[in-house]
Structure formats: structure tokens, C-alpha cells
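What follows is a single structure, and I will ask about it in a moment.
All protein chains of the complex are present and in place, except for one that has been dropped.
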Amino acid sequence: MYTEKVMDHFTNPRNMGEIENPSGVGTVGNAKCGDIMRMYLDIDDNGVIRDCKFKTFGCGAAVATSSIATELVIGKTVQEALQVTNKAVVDALDGLPKVKVHCSLLAEEAIHAALWDYAEKNNITIEGLSKPKDDVSEEEEEPEY
Amino acid sequence: MYTEKVMDHFTNPRNMGEIENPSGVGTVGNAKCGDIMRMYLDIDDNGVIRDCKFKTFGCGAAVATSSIATELVIGKTVQEALQVTNKAVVDALDGLPKVKVHCSLLAEEAIHAALWDYAEKNNITIEGLSKPKDDVSEEEEEPEY
Amino acid sequence: MDKKIYLDNAATTKTRPEVVEAMLPYFTEKYGNPSSIYEFASQNKKAVDEARSIIAKSIGAETAEVYFTAGGTEADNWALKATIDAYSSKGNHIITSKIEHHAILHTCEFLQKHGYEVTYVDVDENGIIKLDQLKKAIRPTTILISVMFANNEIGTIQPIKEIGEIAKQHNILFHTDAVQAYCQLPINVDELNIDMLSASAHKLNGPKGIGFLYIRKGAKLRSFIHGGAQERQRRAGTENVPAIVGFGKAVEIAIATMKERNDKEIELRERLIKKVMSEVPYVRVNGHRRNRLPNNVNFSFQFIEGESLLIMLDMKNICASSGSACTSGSLDPSHVLLAIGLPHEIAHGSLRLTLSEDNTEEEIDYTAEMIKEIVDKLRQMSPLYEDYMKKKA
Partner (left out) sequence: MDKKIYLDNAATTKTRPEVVEAMLPYFTEKYGNPSSIYEFASQNKKAVDEARSIIAKSIGAETAEVYFTAGGTEADNWALKATIDAYSSKGNHIITSKIEHHAILHTCEFLQKHGYEVTYVDVDENGIIKLDQLKKAIRPTTILISVMFANNEIGTIQPIKEIGEIAKQHNILFHTDAVQAYCQLPINVDELNIDMLSASAHKLNGPKGIGFLYIRKGAKLRSFIHGGAQERQRRAGTENVPAIVGFGKAVEIAIATMKERNDKEIELRERLIKKVMSEVPYVRVNGHRRNRLPNNVNFSFQFIEGESLLIMLDMKNICASSGSACTSGSLDPSHVLLAIGLPHEIAHGSLRLTLSEDNTEEEIDYTAEMIKEIVDKLRQMSPLYEDYMKKKA
């Protein structure tokens, strides 16, 4: 079902855990659809993401996308991090099953949510960032009966 | 599908053939439903069936019922022959598949038709014998869709 | 002959040993449910998709256009009943032929009882559908044309390309029951404008209980069997993995050997027809002489009845059929033979012999001889023959 990359990130998640006193933290998803992602960011004075950690309640893809997303943003500036799209996440994992693509959206949204929190805490505006919904849904192919 | 008895009478039919100048001959059934039986009777002056022969166009059961029917009537009086029912024919063959029971009716009717012919030729009435239909049909179980 | 001579390959075929070999691991070793998440079972999903891909390629389709069913009958039922449902806003009229298999005809009767209209187009004396009649039958409410690729009794191959074109011109969905033609004839669904196609594995040396329905991408189609999310949510029920794998294997072999088999079968077929025609009087060959399945021979013998003939052939170790196997037990003569214009008593005297590459010339010669002997014997018993001879004399 999953690529080797996904399995690797699921079984050996990178940057799993919490950051104490994070610069920003964001939680997205909901238990109803079975995925909750929380991202912690540690951002230095130059707006560079020094560290990023995650906690995730969800399927293998949810864990893997969280894990790879942390890797993708660490070392990036806030503005660069904002450009990490769900597509980048999927590509970095060598693809995701169609029914799991929503997990990558969730990862994108989690980063955005953490950045939003950082912006609010610091009373700044990050260009291109809008208040994230805390729920992510996606149109699904309706089965026809 | 068929009992041993049926197979025996089908593969070694008894009294198959014609009788020249028969006392009576009767043909029943039709090609549409795939069965035609012809019975020849040789009846002596005392009204005893001296010989009986058949020709049949039809399935294995049709041939076997014709064959056994000839055996059942030979040596019998006309009145006795009239009592040879399709049930007697089926029993004598150790049974017939349900869809083939109509063949035994055909055999009964063929005997009756030949007896009718004999009666007409001799200008007599045989008690209990009415003019046979020359077609025999039976109600079939209607498949439900 | 001591050995059984099997000449009923249109009824069913022997499963190839290679096919059984391919299936075996999926019973006791790789038995997992392909829908399961763990590797042990999900590898079976790959096996299923491999078979699907072999089959898709064999008719020039995409893998995602092939849906497994429990056989040809289910595929036919699905194609007709579910189409109706999906296109009911457009109309309620179906066109088919008079010589379809009962899987189509009885389904059409069912639909007629439920408010749908069906036109049964005639065929000519060779069993070829009357295209002008078919064209005339088209109405604005016509939602489906279903015409079989090749007939199971008389072997006649229909002008599928022409029918496909007509359907396309009128923007009507075209389904073909290819249960007898699939893997016996080359089929390309795009070239022939086929939108849906039914097939069954046990007709091509695959296992029983598995078939498929090809559905062209874009065709609206509903499920016929509802339940779990198998077959892309179109056909529910735990996948029959061993049978699917066996089906794939059987198709792979059948496609690779098609030309060779056809050649051999046609040779044997012509040998049998020639022998019987020259040695038995009052006989005719049913079906088109050229546009026919390579392995199909269908005779009508005057004055005798088919079942008797079959039983006597059986006693000589020859397995044959007098119509479609499914309808034996019925008293009516074959609807196909009536549709090509045979009178009832001639239709009753029909014999279908469907060959395989495993048959030998020796078997064919022996069969012709036995046919002659048995037909003679049955004619001696026949009141119809008696009448005919007396009239002639």
C-alpha cells in the first residue's frame, strides 16, 4: 500500500515529540475523520525555523507526512516554509495512495497553523498566510450505487 | 438421469418396428414438442393383443416408454390393455425424471389411439375408450423470474 | 473407443494444469483477503491486478475498465440491469437479437416485466443479425444495444464492428456477450466500438465461477451486487483470488496460442463436417459456413431427435450437446435454431460438437462413423422416417 519512504517515516518518525516553549504550535484535523496533527516550531530571531516537532494521531500516512514535513521545514525561513505544499510532501514520500492524499493537506495545514500561532504571539503578519481552518476536508469520489 | 431400466429399454428397445396389416395403429404427439409415438396392434378374434410394435421419434424416455408399453400390453385383452396407465409405465421403468413424465402419458395415449383405430375398423365400441386427442400436453411448472 | 472424446467445449472446458498450478498457492498459502492492510494479504491485491492487466490487454482495454464477476451470466445481468438504472432518464428501450444466450434473453424478459421495452432483432438463415432491422429499431429512448459476439449453439460470428458503429453514431451504449468469442477470436474494444463486454473463464480452459465485465471508462454504470468496496466499489464480495489468478493465466496462454489453436480446430471442424455430410443423408449444417467459431460444428439430422442421439453418442464415449447445455431439460427446441428458420422437427434433431485443440483426427473420424451408425439406427425407429420413405416410394 505505502511506498518504502512512507514506511520508513512511519516506523522511524523524525522529529517526533514536543518542543517546550515553542515559538508556535498548531493542531489541525479532528478525531471524527481519524487524523489529528500537532506541529511545534522553534523559530529564531531571523525567522529561520531552527526546530520542528510533531505529534500525530492518525494512520500510517498521517504519521509519515508529519515526519517528512518537519524535515522539509527545518532550516527554512518562515516564508520558505510557507511554500512547502502538500504536493511537496507527497513527492518527498514518493507518493501516497489516493485515499491518503488528504493527510498531506493536513501536514501543510499543520505547519500553517503553527506559523499562524507564531505570528499571533509575535504580533506580526506573515504575507500569504491566512488563518487556517482547524479542520481539513477534501472532496471524495462518491461511490455510485 | 435415467434409471437402468430406462437405459436398457432405450438401447435395446423391445418390439420396435411395424406390423403389416395391423388390427389397429395409432400415432400421437407432435414434432413441435419433439415426441411422436406410433403403436401397431395385432389383436386376435378373442380381443387378445397378440403383438404390439412401436416406432418413436423422441428422447430416450420416449423410446423407453414405448418399448415397455408394448411389453405391458402384449398378451392382454383389449379391456386389460386399457387399464395400462402412464403410472404403470413409469413404475415398470423404475421411474422417470419429472420433466419426462409426459412421455409416459404419450405411451398411454398411443395405445389408446391404436385401440380406437381397431374399434373403428371393426365398428365396435370399447367401453371406457374415448377418441384420443392426437396431441398430449401437460401442465408444466412455470419458472418464475 | 475406450477414451472419452470430449466435443462439448462450448459448454465448458478442461481447466489447464498450468492454470490449476497457478491457482494452488492461493488456497492454502497466500489465502489472505486482498482488501486487508497487512502485507501477507495485500500482495494478493497485486496478483489480482496482474490478472486484470493481462485481461485488459487481451481486449485492448485499460486495466481499470475490467471488473471481475462470478461468470458470464452475472456479467450479462450486470451490463443490462445496471445500465438501465444509470440511463433511465434517457429512455427505457433495449435492442438485442433473437439468438442471444438465456443470460441475456431471460434478463430482458425480467426487464420487460419491470416496464422496459425490448426489441428482439431477427437473424437470417445463417444466424447473422439483420442490420437494417436493427437500425430501424432504434428509437430516441434506446439506451442499449446488446448483441452477442458469437453464438454458443451455431457458432455464427456477428458483424460486431458494424453494430458498434451504428451504436456509436446514435450515441447508444453497445454491450456484447463475448462468452463464446473471447480468446477464440481477436477482440479490440476500441476498434469495434464496444462499450461493455462479458466473458467467462471456464470457456477458455480457465476455472469455473469467474468472469469479467469490461466497462468503457466514461460509461455510467451502477453496481449490480452491492456491499463491500471491492472492484473499485462496483462489484462487492470478497475477491475470488485463486480463480482470478487462474483466469489471468488461462487468458495469457489462450491469447498466445490463439492462431495455432484456430488453425488446428478449423482443420478438424472441416474434416468432421465433410465426413458427416458425405456419409449421412438428410443432414444440414447450421450457422454461417465461414463466419463461425473455429471449433463449432452444428448439424440437424432429419427424422430423429437430439437427446436420443446424445445418449447413444455418450454410450460410444462421445460427449456432445444438442443445444445450449443450460437448457437441457427443456422440451422446446432451441430458440436459436427456430430463429434461423428451422421447423420444429428439424430443430429437435440437432447436434452441437465443439472441438478443442486436444482432439485428434482419429477422434473426429470415429465420431463421424458413430454419428452415421446412430443416426441410421434412430431413423429405423422413427415414424417420421417411415412416413417419408413410404411417401417417397
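Going in written order, the chains are labelled A, B and C, and every chain counts its residues from 1.
Quick note on the criterion: contacts are C-beta pairs under 8 Å (C-beta built on N, C-alpha and C of every residue); 3 or more make two chains touch, one makes a residue touch a chain.
What you see is a predicted model, and the numbers here were worked out from it, not measured in a lab.
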Residue in contact with the excluded chain [from C:G72, C:G127 or C:G349]: C:G72
Sole residue of C:G32, C:G60, C:G91 or C:P343 that reaches the chain not shown, by the stated touch rule: C:G32
Interface with the unshown chain - residue positions in chain C: 4, 6, 8, 11-17, 19-20, 24, 27-28, 31-33, 35-41, 69-74, 76-77, 101-104, 106-107, 109-110, 200, 202, 207-210, 223, 225-230, 236-243, 307, 310-311, 313-314, 318-322, 324-330
Missing-partner contacts on chain A, residue numbers: 2, 7, 10-11, 13, 16, 18, 27, 31-38, 55-60, 62-63, 99, 102, 140, 145
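The rule is short, and it goes like this: only the chains that are shown with their structure count from here on.
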Chain centre separation (chain A, chain C; CA means) in Å: 55
Length of the line joining the C-alpha centres of chain B and chain C, rounded to whole Å: 39
Chain A-chain B separation of Cα centroids, rounded to whole Å: 89
Per-residue multi-chain contacts in chain B, two or more chains: none
